[in-house]
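A single protein chain has been omitted from the complex, and every remaining protein chain is retained in its original position.
Going by the order they are written in, the chains are A, B and C; count residues from 1 in each one.
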Amino acid sequence: MSGNFFIDITFWVVSFLIILGSFYVVTARNIFRGAIGLSFVFICVAIIFFLLNAEFLGVVQILVYVGAVSVLIAFAVMFIKDVVDGSKYSKYRLLSAFLCSFLFFVLIFISQVTEWNSMDSIENEDALAGLEGFYFEESESGSILIKKAEVLSDGVNKGVFINSTLSIGSSLISNFLIPLQVIGFILISALIGSLTIIRQRRKQ
Amino acid sequence: MFDSDIPVYLIILSPIISFLVNSIFIRIFFGTNSKISGLLTIFTISISFLFSLLALYHVNSNGNYEYDSRLWFSYGSFEIGFGILLDQLTAIMLVVVSGVSLLVQIYSIGYMKNDISYVRYYAYMSLFTASMLGLVTSRNLVQLFVFWELVGVTSYLLIGFWMNRPSAAKAAKKAFLMTRFGDFGFLFGIMYLASKNPEWLDIPTLYNAVHLPDFTHTVATIFSIALLAGAVGKSAQFPLHSWLPDAMEGPTSVSALIHSATMVTAGVFLIARIFPIISLSDESQIILSFIGAFTVIFAASMALVSNDIKRVLAYSTVSQLGYMMLALGIGAYGPAIFHLLTHAFFKAALFLGSGSLHHSTGTFNLKYMGGMKKIMPVTYWSMLIGSLSLAGIFPLSGFWSKDEILSSLFNDFSFLSPNSILFFLAIIGVFMTSFYMFRAIFLAFDGEFRGGGTQEKKDLKKKGLVIPETLEDVHKSEAPKVMLIPVLILVFFAIFLGFFVNPVFDIPLISKHWFSNLLFQNVPVFGDNVHHTDFKFLIAIISSIIAIIGIMLAWAIYIKGYVSLPKNSFIINKLKILLDKKYFFDEIYEDKLVNSFLYNRLFKITEVLDLKFLDNINIYLGKFTLKIGQLLSIGQTGYLQFYAGGMILGVIILLCGIVLWNF
Amino acid sequence: MDMIVENNIFRFIYCNLVNTNESCSDFGNFLGILPLGFEWLAFLISGFLLCFIYINGILGAVILSIWGERRLYGRFQNRSGPNRWGPMGVFTSTADAIKVMFKEDVVPVDADKFLFNLAPVLMVFPVFMVFSVIPVGIGTFVVDLNVGLLFILAVTSLSGLAVVIASWASGNRISIFSGLRAVAVLISYEIPMALSLVGVLMLSGTLSLNGIVEAQKIPFILLQPLGFVVFFLASLAEINRTPFDLTEAESELGAGYLNDYSSMKFGIFFLAEFAATIGASAVIATVFLAGWKGPEILPSHIWFGIKLILVLGLIVWVRMSWPRMRIDQILHLAWKGLFELTLINIIVTTIMISIKPDPSVNEMWIMAIINWVICIFSLIIVSKFLNRSVKDNFSNLKNTTPYPVGTEKIKSSFINKKEMVN
Partner (left out) sequence: MTLDSLLILSAAVFCIGLYGILSKTNIVSTIMSIELMFNGIIIAAVSFSRFTPSALLMNNSFDVSSFALNTALSGHVFGVFIISIAAAESALALALVFVMFNKKSSVDIVDFNELKG
């Protein structure tokens, strides 16, 4: 009965909820309920992030997706004529169901067949030892230290833990500086663009 | 004190601080016509002036200061630095710029008193002064170019200061575009030099590089001619001169600052800055001197007939700048800068005096002035002294500087050599200068008062013409003290500066030719190209006599009426029209060059090409694509899902292909 | 696990259940009820117990704070306030709670029943989540997340969703207007709220609330006056307190999105609102007033309590002093006032930190003085600009509808034409 057990249980339950919620989102006739289902899925995905040691991303997911995006979508829903029975199927429903399930199986096949450079799939003991034995820790001055771990038999601790907001921040302004600026540019242009669109509407 | 470059930065920064404080804080907290802004600007510029004087003192006693260049930006191995170069030339320019600027700011307190945008005026003025000070202290050519353009922008803002007047806006645009036109040459020169060796952009390195074999005659010629284009634009020399008279639309104090002492002398400063390179190339020297000499009489001839006193002064400025260019062209480095120095002071005095005249009569038109001698004696005397100085009458400062230029022209005088032609042109220039200046003085101050702005408004209304907004009502009075004192200070310098800065023999405290010697300390001297001129009695007498003849002629025509031009002579009338229309230069640029040549000829050809040839290609190409498009549009059902499904199908096919390929 | 073990309450319960040498030896003698091998059960039980203690503590605090606020309102309005039940009327709110519980639970016919019932739960759940990361004393917290501050921002943003659900599920047009207003205000104020904390993060270098408390050599309100002002105003807007309480503007919208709620559902909303007030005060006390830190004459919990009550008192004072603002004024304040102030704060803090990366206490005092000068100066400038912009827009305002911006179409989509005729 290790911590791993709880994590696994949580993972399976939450995955199940995610898939269930996703199905509800795409099948619900009531769009508002669909939107609420969507925010439920977002929260569950955030829990998955917490399980994956990505606390920062999980919190951002809640902050942006649940706090802003799904609220905005719920907002947009109120502009639909008949919310309760508004979400209709197109004529490609069956075809698309077939396409999507086919794509799903192709993706699963590929993910199973590909040899990921994964912690689980590394068979060379030496390589694994070289990796497993170290973990990353923030020092007091803020830089990242590499420490040799003494006991790392626990399954939970397997993996690369460079798990800090600080290192996400430092990679954002070093290796991903240009993407970051592009994102900023996209955000500002989206802001201006949506304002322009709304303004046109108000002029009429 | 000047061991580090911080004090020099302080010189530039203090006007910038006043600009920021004026435009951000004072405008918000104290309103747009708060009087604090003027005092603040005067305070900051007097700090600059004080430090400039100190810098001149240090440079005089310790030689020039070369500070380390700091890295501005780099691209690979291509590095552009910035830094301060404090040599003799810079120190002199610093004193001239900050000194004249300080006096003009004091004058402006009275002159701009009733303007709504008082704070904006002072903000622009501080920014202008800062950029001009930055220009003269620049160590790197790129840095110099940045300040050069900043000077252009601020002059645009200042000329168009009364932006609600269409003529001012037009003049500002014209000034900006024409100087920009020359700046392309400057930019080309910088790029050319950088393509040869980026390190040469650093000016001290460039000075040292002229000895190297890499620095060929071709490089020097191309570079100096390219920079000459920039200088011609900024200093309003011959082909690009026509913006300066129009630029008189700005406030008179602005004209006094930027069209006498600072902005227009930037071109001269630039040529002086690259003097070691220009002196390597005979071709560019000849071009430079002929441009200068031609501009001298060309501009002076237009000043002969102009009725607007500010325009007379503007043409006079162009003409005097021609003298400086001429001097630089023949290698008279010291006299050119000396003339720049004296000219800055007496021309600023004249401009400020004309502002006082406008203050009193309400107009700039000489036809409506007259008889102001009794009403405003102080202005009269100061303008008279300024004009005498400009005409080159002994012992005023203009006499000394102009004679140095003439003497250096006379150095190796032989009949029909280029130098002799230049000399005669310069002598004719002296005559014309004294004539037009005294024509203006006599028309403005002697005789009966002819009604001023009030009368001019009436006349214009009678003719049904548009009344310019510069016209104001007459209130005959002497200018207030705050406007008189700066003029008097400038007049003081106009009298004494010439002799005491560059005396022809040793006097107590000041050695012989102190100014020229100071300048020559820095510039590497190449062969015979740089003269060290001595005072020549013959030249002094000749030029004085010619100047006095000019004054007498003006006196005879405009006061006594002994001589009068024949009224109906065909040639005289045509000549008058020609001069009045400024040799039709604006029309040539506008109608012939732009309209007839570019628009009607060159672009017509391209139009025909476009319509007959390119358009047909497009039409058939279009028809072809239309057919294909019609074929393809079958797939465009208009349903979003259909398109998305197609995309997904493509992705699935790709993925399957990858899977089948690999396994 | 290291983090959790430092948690004193958790360790106390855990060690009393299973006494292991690893984590309990340095702490004293414990009972150790469960046999070895049942650590996981102890883990679960102590976690649940911790949550139980916390939540009940919050509920008690809410009951007390309602009573305290009403007493204070009385004082502000020159009357005595509730004073019948219990000594000084302490049990008044308990009685209120009992009364609310026994009222009839009405669900409107047009309501979406599931969502109608879900909304109160969603409303109260983020408020309790906020308390989980706040340390109320040395070693007294539920969990010390390394992204604690961001977690608080994220969790409070959930209440926006709850408001939308509540307003829509009622099937009531007034509720929807109130919900739209709430969403506009909540989303607008989230930006200055998050940005105002950036200065604090730069100074402390951590997102964990415990870390922030420990980083405060002097309280951050001195070093971050602008951040404090903006955060205080933004959190007032986020918890719907006067002068930003437009969602429940009784003169325009009745009770807003609470219009159709009755009985304990209403009670839960009420509870959530007051708990959110306490939560906001707790966050301000922790982030800007150095949390449980204080001279050692009093225990850390008492210090925290004093600071909390001070901030609560300030909020009540603001509520009693200011009138309610118009919706456009509120949004102007967020986008044109507070947003700029946060940017100024960030720039100033960045400059400060880049000049002195690791300041001593004396240097911090100098920084504090500079910051206060800048704060007052920029507040004056921004308020001057705000005045101007409101004046400029006043002429345009006459032509606009009284509805919130962008909601004109909702009218036609939600009001059936037949209804209009009737």
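Keep in mind that, in the parts below, a residue touches a chain if its C-beta (ideal position, glycine included) is under 8 Å from a C-beta of that chain, and two chains touch if they have at least 3 such contacts.
It should be emphasised that the depicted structure is a prediction, and the values quoted were computed from it without experimental measurement.
K.L.:
I need the residue numbers on chain B that touch the omitted chain, in ascending order.
P.N.:
So the residues of chain B touching the missing chain come out as 632-641, 644-645, 648.
K.L.:
Can you list, in ascending order, the chain A residues touching the missing chain?
P.N.:
Spelled out for chain A, the touching residues are 7-8, 11, 15, 18-19, 22-23, 25-26, 31, 34-35, 38, 41-42, 45, 48-49, 51-54, 56-57, 60-61, 64-65, 68-70, 72-73, 75-77, 79-81, 86-90, 92-93, 95-97, 99-101, 103-104, 107-108, 111-112, 116-121, 127, 130-131, 133-134, 136, 144, 146, 159-160, 162-163, 167-168, 170-172, 174-176, 179, 183, 186-187, 190-191, 193-195, 197-198, 200-201, 204.
Basically, only the chains that are shown with their structure count from here on.
K.L.:
Please work out the Cα centroid separation of chain B and chain C, and write it as a whole number of Å.
P.N.:
63
K.L.:
Return the distance between the CA-based centres of chain A and chain C, expressed in whole Å.
P.N.:
Chain centroid spacing, chain A to chain C, equals 27 Å.
K.L.:
Tell me, which parts of chain B touch chain A in their complex?
P.N.:
Spelled out, the residues of chain B in touch with chain A are 639, 641-642, 645, 648-649, 651-652, 655-656, 658-659, 662-663.
K.L.:
Spell out the residues on chain A that touch chain B in their complex, using ranges where they run on.
P.N.:
90, 92, 95-96, 99-100, 102-103, 106-107, 109-110, 113
K.L.:
Provide the residue numbers of chain C that touch chain A in the complex, in ascending order.
P.N.:
Going through chain C, the ones touching chain A are 1, 39-40, 112, 114-115, 118, 145-147, 150-151, 153-155, 157-158, 160-161, 164-165, 168, 176, 180, 183, 186-187, 190, 205, 207, 406, 409-410, 413-414.
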